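Following: one structure in structure tokens, then a few remarks.
Only a single protein chain was left out; the remaining protein chains are all shown in position.
A, B and C label the chains in the order they appear, each numbered from 1.
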Amino acid sequence: QTQVPQTDAEPAAVQSFGLGRPALPEEVAAWDKDVSPDGTGLPEGFGDVATGEERYLEHCAACHGDFAEGLDNWPALSGGEGTLDRADPEKTVGSYWPYLSTVWDYVHHSMPFGNAQILTADETYAITAYLLYSNALVEDDFVLSKDNFTEIEMPNAAGFVEDDRADVEYPIFTAEPCMENCKESVEITMNASVLDVTPGDDSAAPDAATEDGTAVAPVN
Amino acid sequence: QTQVPQTDAEPAAVQSFGLGRPALPEEVAAWDKDVSPDGTGLPEGFGDVATGEERYLEHCAACHGDFAEGLDNWPALSGGEGTLDRADPEKTVGSYWPYLSTVWDYVHHSMPFGNAQILTADETYAITAYLLYSNALVEDDFVLSKDNFTEIEMPNAAGFVEDDRADVEYPIFTAEPCMENCKESVEITMNASVLDVTPGDDSAAPDAATEDGTAVAPVN
Amino acid sequence: ALPAIATMARAQGGPDPLITEVQDWARYLGDGVDASPYGMPIRFESDVIRRNVSWLTADTISSINFTPIHQLDGTITPAGCAFERHHSGAIELAKPDYRLMINGLVERELIFTYEDLERFPRSQGVYFCECAANSGMEWAGAQLNGSQFTHGMIHNMEYVGVPLKTLLAEAGVKLEGKWIFVEGADASSNGRSIPIEKAVDDVMVAFKANGEALRKEHGYPARLVVPGWEGNLWVKWLRRIEVTAGPVESREETSKYTDTLANGISRKWTWVMDAKSVVTAPSPQVGIKHGPGPMVITGLAWSGRGAITRVDVSTDGGKNWSAARLAQPGAPMAMTRFYLDHVWNGEEMLLQSRAVDDTGYVQPTKTALREIRGENSIYHNNAIQTWWIKKDGSAENVEVS
Partner (left out) sequence: ALPAIATMARAQGGPDPLITEVQDWARYLGDGVDASPYGMPIRFESDVIRRNVSWLTADTISSINFTPIHQLDGTITPAGCAFERHHSGAIELAKPDYRLMINGLVERELIFTYEDLERFPRSQGVYFCECAANSGMEWAGAQLNGSQFTHGMIHNMEYVGVPLKTLLAEAGVKLEGKWIFVEGADASSNGRSIPIEKAVDDVMVAFKANGEALRKEHGYPARLVVPGWEGNLWVKWLRRIEVTAGPVESREETSKYTDTLANGISRKWTWVMDAKSVVTAPSPQVGIKHGPGPMVITGLAWSGRGAITRVDVSTDGGKNWSAARLAQPGAPMAMTRFYLDHVWNGEEMLLQSRAVDDTGYVQPTKTALREIRGENSIYHNNAIQTWWIKKDGSAENVEVS
């Protein structure tokens, strides 16, 4: 009766709208600061462990501890070697991070927390060198620079595989589910009330959870 | 592969849930006070025009005017005979309302505005009688009661038809619409800026609209 | 010579300091997760609010305000700016004080508490709620300058509640029960009669809207939802449902919500809201600020009789039409968002939209509607709206030949 309805949810593909304006080189340079594992994005510069320690003590230690060992609930940046296959792995720059570029990139852009983007390239090289040192990955006379950056191999570099759920899990989890008499008996094996860490009127002190050694995974 | 999905949006029909509790007669009596055109719901009682005028002046006149003629923007309850087929009909109890039961019901439940449900049955009969009087539908010695209530015929009782859009409009408005060259020319015939009644920084005084005689339909 | 790209940017005054300089928000910390346990819109959006028109009613209590549809997009109306219409003000009624009575022509007259309601099987649906008086001020001609004011007596929310048929079955409707009469707990009570066929079809007693409890101004803790039918029937603070043999012919269905034709005869029981649409932007409150070039013309369409299947848009006052893009396929008795991706040449436009629903009904012109109904109907004005877009991008509510 009426014309065929036009109900495509997607806008038609259009070549170009001519919107926006060209980005200036200075503008791209100001924002395009990410650093990749192959060193792409690294600026010229260098820094040694000793300078790094100085800068670190000034800008970082208040939260992450003098030796990057962590403080209270603030993240530890060193330690944890050999814990990844245990309960409650300690994941730090040294024990977990596959690429040094990530340290440089994150520290340069996002730290110090609350006063980000204040570190120069040289300062970032130096602090990164100090973090390698605090993880016993370099000697105290080490100098990190753009040139030797990609030579650093991180301990857990081989510790990652691409998402394999499609192969490993989906075949198993795509079976016809049982609807009736699926098991003989059911027992309660664990209660949240034992831990008693939920906020609220009836909450125990938060420390209760960690004091009794029970895992309280951080959220990230 | 998996079972047939259960995606009925509607809950299954169930005989009875046994929820709620029986309403007590006193409770039903307290809330079931609506009055229908055939007099269903009318309580015993009566009231005359003179008493109605007294009560009206006390409770109603401040808003609706001494003779129910309306005041400022508050509704007029009398007048308007013969205006329904003109521009800007004046719709009042006298000129428009098809049933007297509606007056009794509404006044008894919802008026006076800001102090509702204070009128006794007798007072409501009396005020209703006064509203009939102010609309010249009864003499000044009239007494309205439960017994003579349904004898009152309202002037516009025959002025209503049931929704006939399905017959009158839908056949016309279900034609294939024109898409191209649907008219020769298009002229603007009316502008909101002429009226200039929209609230906002650039608004004229609200009165501008009514002063120049332009229709400003009330919202209801 | 400089490369073309740099020349273009220099013409704009060189590198943008908002990019080349580290801004405060990129250096320091923002709000923590305990800053707003229940958040409000950011202060820059403080103009996205309900507005009322002071001269419409004698006071602001028995009155209406309008959804800022000109500034919204998508289809969901946030509860915070969804229009309000009350007859004796928005009342505060706590759940423990809530009672719902079913009486009249039933086997068992019953009283429910709020908790009882939550124990019945629930249903869920997105529905528009449009006041029958929406666009009512436009019957006699273009009057209000903005889609908020001409078309903002509407909202579209996801409701959850108990199907009314479930509650009626609990009470047991007698054979003689052909209507229901519903009323609210507020002083106005806003009683309305609804035929039993509709009552047991898709009407629900809702207690949630857009996921959360109804807002106070929308009938907390429970209101009626009457899909596709005029908003006045969606009784708020619902306290009583009476099963009756006939309609009560209350004030809200005789003095009001009846539609007077040119000959003085009035239609009553005009419950369903016919197919309608409006271009929400650009419109008088949101002109085109960017000059000629690509732009989005967008609006809303809905029908109380089913799903929107198509919306046409005209930029020349109805001479020629193009089918707009529906953002999602239309759903029954719910709002549909439409888009026309347009390249504006900077000339004047006379913008219109025209909705078509799955009954084949095509939204009529103002002329076509007035030919049948005259100009005094107040309610159910679902005619095609025209916005005059001027060369400077400003817009005005107009009527066209």
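As a working rule, contacts are C-beta pairs under 8 Å (C-beta built on N, C-alpha and C of every residue); 3 or more make two chains touch, one makes a residue touch a chain.
Here the structure is a predicted model, which means the values were calculated and not measured.
**Q** List the neighbours, among the chains on screen, of the chain that has been left out.
**A** When the entire complex is considered, the left-out chain reaches A, B, C.
**Q** Need a quick check: the contact residues on chain B for the chain that isn't drawn.
**A** 1-3, 5-9, 11-12, 14, 17-19, 21-27, 30-31, 113-118
**Q** Across the whole complex, list the residues on chain C that are touched by the chain not included here.
**A** With respect to the unshown chain, the touching residues of chain C are 16, 18-19, 23, 25-42, 44-46, 48-52, 59-61, 63-65, 71-81, 84-86, 88-95, 97, 99, 101, 111, 115, 118-125, 158-160, 185-187, 189, 207-208, 210-213, 215-217, 220, 237, 289-290, 293-296, 298, 325, 327-328, 337, 339, 341.
**Q** Need a quick check: the contact residues on chain A for the chain that isn't drawn.
**A** Against the left-out chain, chain A lists 9-17, 19-23, 27-28, 31-32, 34-38, 63, 72-75, 84-85, 87-89, 91, 93, 96-99, 101-102, 105-106, 109-110, 113-114, 116-117, 159-165, 168-170, 172-175, 177-183, 185-193, 195-200, 206-207, 209-210, 214-220.
One rule holds in what follows: only the chains that are shown with their structure count from here on.
**Q** Nearest whole angstrom, what separates the Cα centre of chain A from the Cα centre of chain C?
**A** Going by mean C-alpha positions, chain A sits 45 Å from chain C.
**Q** Taking the mean of the C-alpha atoms as each chain's centre, how many Å separate chain A from chain B?
**A** 65
**Q** Multi-chain contacts only, two chains or more: what residues does chain C have there?
**A** Residues 356, 360, 362.
**Q** Which residues of chain B are in contact with two or more other chains?
**A** As it turns out, chain B has residues touching two or more other chains at 174, 177, 179.
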